[in-house]
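Only a single protein chain was left out; the remaining protein chains are all shown in position.
Moving on to subunit A:
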Amino acid sequence: MNASEAVQRQLKDDWDNREFEQVLADNIKSIANFLSTFELSCRSKLATLNDKINLLERKVEFLEARVTKGDTLS
C-alpha cells in the first residue's frame, strides 16, 4: 500500500506540476497575444496619425513652393 501511495502521490505531484506549467505557459501566451493585438491596434492608430502628418507636410511643402515663386529654398 505504501508503494502504491507513493506512486499516487508522485502522480498527483506530476499533475500539479503540469498544471502549474500550463498556467504559466497560458499566461505568457496571453501576454504575447495581447502584445500582438496591441501592435496591430497601434499600427492602425499610427497610420491615421501618419496620414494627418503627411497631409500637413504636403501642405507645407506646397505653400513653401508657392511662396518662393520659382526660387529654390536655400
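In this section, a contact is a pair of C-beta atoms (placed from the backbone, for glycine too) under 8 Å apart; a residue touches a chain by one contact, two chains touch by 3 or more; residues count from 1.
Keep in mind that, in the parts below, contacts and distances are computed from a predicted model.
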| item | value |
| --- | --- |
| Protein name, per the UniProt record, of whichever chain is missing from view ("E3 ubiquitin-protein ligase parkin", "CYRIA/CYRIB Rac1 binding domain-containing protein", "Signal peptidase complex catalytic subunit SEC11" or "EKC/KEOPS complex subunit Tprkb") | "CYRIA/CYRIB Rac1 binding domain-containing protein" |
| Those residues of subunit A which, in the complete complex, touch the missing chain | 4-5, 7-12, 14-15, 18-19, 21-23, 25-41, 43-44, 47-48, 50-51, 54-55, 58-59, 62, 65-66, 68-70 |
